[in-house]
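These notes are about the structure you will find just below.
Every protein chain of the complex appears in place save one, which is left out.
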Amino acid sequence: MTILAFILAGTLAAATPMLLAALGELIVERSGVLNLGIEGMMALGAAIGFVVTYHTHNPYLGFAAAALGGIILSLVFAILALALTANQVAAGLAIGVLGQGVSSLLGKPLESQTLNAPDKLPIPGLADLPLIGPVFDQDVVVYLTLILAVVLWAVLNHSKLGLIIRAVGESPGAARAIGFPVVRIRLGAIAFGGALAGMAGAYASTIYTPLWADGMIAGRGWIAVALVVFGTWQAGRIVFGALLFGALSLGGLIGQAAGVALPSQVLASVPYVVTIFMLAVISSNRRRMRLNTVASLGQSFSG
Amino acid sequence: MRLKLERRDAASRWATVAAPLIALGLAILTSLILFAALGKPAGQALYSLLLEPFDGWYNISELLLKMGPLMLIAQGLAIGFRTNVFNIGAEGQLIIGAICASALPIYFPTATSVWMLPAMIGLGAAGGAVWAGLAAGLRTRFNANEILVTLMLTLIATQVLNYLLLGPWKDPHGFNFPQSVMFPDVALLPILLPGTRVNISLLAALIASGLAYVIMRHRFSGYQLLVGGLAPRAARYAGFSESRAVWMSLILGGLAAGFAGACEVAGPLGQLQRSVSTGYGYSAIIVAYLGGLNPLGIMVSAFLMAALFIGGDNAMVSADLPVAAVFVFQGLLLVYYLGSLTFIRHRITFNGMGRA
Partner (left out) sequence: MTPLLQLKGISKRYGGVQANSGIDLRVDAGSIHAILGENGAGKSTLMKLIYGVEVPDDGQIIWKGQPAHLSNPSDARRLGIGMVFQHFSLFETLTVVQNMALIVPGSKAALSARIRDLGARFGLTIDPRAVVHSLSVGERQRVEILRCLLLNPELLILDEPTSVLPPPSVALLFDTLRALKAKGMAILFISHKLEEIRDLCDTATILRQGKVTARLAPRERSARELATLMIGRPMPPAVHPTPQGLGEQRLELARLDYLNDDPFGVSLSDIGLSVRGGEILGIAGVSGNGQQELAALISGELTLPGSHRDCVRLMGLPVGDLGAAERRLRSFAFVPEDRLGRGAVPDMSLSDNALLTAHSRGLVRNGFIRRQTERSFTADCIARFDVRTPGPHAEAGSLSGGNLQKFIMGREMMLDPAVLLVAQPTWGVDIGAATEIRQRLVAMRNKGAAIIVISEEIEELFEICDRLHVLHKGRLSPSLDVARTTVDEVGTWMIGAAA
């Protein structure tokens, strides 16, 4: 396998946890809610997924438990942000801290333990292609995440459910005036975002690097939040953003391939630096931001 | 029966004081259940976490030592939070402050000048302010969200710290530990309370609290920030500059965090090491909120949070709890506090029928 193919294949896998979480946050934000607790929900999902898979040897059970954990934590956020109309930034930070704390607590007994990563699922025909073959030799979650991105794109743009979510995000007052249950729709979106963030964490801890280390999410939840902004709230652009960050997180490998000898800390910083750079570039186009941004994002709505 | 929140005519004084206390009670109760569920001795854990920090002069002095940076940083952050500028990267600003301050004693380990310490503190505060200023510049010039930028800058700061401690600044005689040389005496803060580790930075935190109080209560500039947070369009209408509010919030937050970072290396640590980053920057966010973003409230909540830190250390030993338990407790505290905060301005009614 060539180093190039290896990097291409690795990019997809590295992008998956960020993409999965960002797709969840996309739906949450499109409904007008800003949940900054992604990092905490991913950390919780990672710990639950790891612990359950470790004890049951059943990765599906691990994912399901992680999704459930993400949902429960996101519901804590929902109670604060929706029922009690708390400041959404603060509520997101609160469940973020809580999720990371509980994650450390749960993972503590299994520190440095490993799991067997599940088998890969090569796509017949494509996986045997020269050069780019390894790109089509991935685990099942990678494929499902990409399919999910397409599904969410279709739902948001071509279904009634998508119209309703967008309407609630643009103007909750008008949506309520014509009879949509704004709070319940937002609740659903938040729970969906929680489930995806939980599974994103489980993917990171049980498949991508099947080893438990405290703090292993390492900012990927925050990058997922940033990805939604980069993608200007469009599923397709978020996929591209996630792939870019997937490639960046393989900085070490790429550096080696290019024959550059940089300290590991510099390479580890690259995704963060690029995040800041991209945020500035994308956000400075105010017209485009205004056209795409969700009008009621982050504002409390009671009624 | 349908429950409904109804806005009060004016904020309830009673609820303002009660909210943090109720949150504390609920957080204690929840952690008791959680620890018990994890098979830990819940009673012992709680005793260590909440009461032991006040048991004896040594514990109390350690509490005061930790209260200083928490109070200082929280005062800086709260000013921004009140005007809706969310600097959540105080941890990174603290690290950069510590690094900047450490540069002097690391490059001049044999210095004897009395100006060493003031220069370190100044450099540290300036470093923190510059690090936060990056976010301010990106927000005002490019409209980049300061929450994400300050957070990313923190992750970068951690890598810078790691790089320095594993590379150029590593103490050559330090048995390969990731830490710098010990600082000379002129680079260390004088002790405030003899026999303890409490140094004069605690006074700085108290002075900063006083200044924050004056700014937010009596200065027109503080009033402008409040208007910017409560009603951004009213601030624009009155001609209060938004970019000035962003710069002021982030620079003050960065100054405070950088100052605190400098005081850590020049105080209890006496060298630059990884443990300079113990989460004060993150905890200060919670301290700021628990204090109701009010300078006086923050003095109380910083005291409480410092006790939690000490208690967490104790609980690790006596109840076999991981240090993460402290973060769980902090998270619960903030969740419950934000929840109970709602009742300061709202009351619950049934079927939408309120008392008139």
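Chains: A and B, in written order; residue numbering restarts at 1 for each.
The rule we apply is simple: contacts are C-beta pairs under 8 Å (C-beta built on N, C-alpha and C of every residue); 3 or more make two chains touch, one makes a residue touch a chain.
Bear in mind the structure is a predicted one, so any value in this text is a computation, not a measurement.
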{"item": "Absent-chain contact - pick from B:44, B:61, B:196 or B:241", "value": "B:241"}
{"item": "Option from B:36, B:51, B:230 or B:348 whose C-beta touches the chain left out", "value": "B:230"}
{"item": "Missing-chain contacts mapped onto chain A", "value": "160, 163-164, 166-167, 170-171, 174-180, 286-287, 290-291, 295"}
{"item": "Residues from chain B at the interface with the omitted partner, ascending", "value": "6-7, 9-11, 218-221, 223, 226-227, 230-231, 233-234, 236-241, 351-354, 356"}
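Assume only the chains that are shown with their structure count from here on.
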{"item": "Distance from the mean Cα position of chain B to that of chain A, given in whole angstrom", "value": "28"}
{"item": "Of chain B, residues touching chain A in the complex", "value": "5, 38, 86, 88, 138, 141-145, 147-149, 151-153, 155-156, 159-160, 162-163, 166-167, 282, 285-286, 289, 322-332, 334-335, 338-339, 341-342, 346"}
{"item": "Contacting residues of chain A [partner chain B, same complex]", "value": "36, 40, 76, 79-80, 83-87, 89-91, 93-105, 108, 214, 218-219, 222, 225-226, 229, 263, 265-266, 268-269, 272-273, 275-276, 279-281, 283-284, 286, 289, 302"}
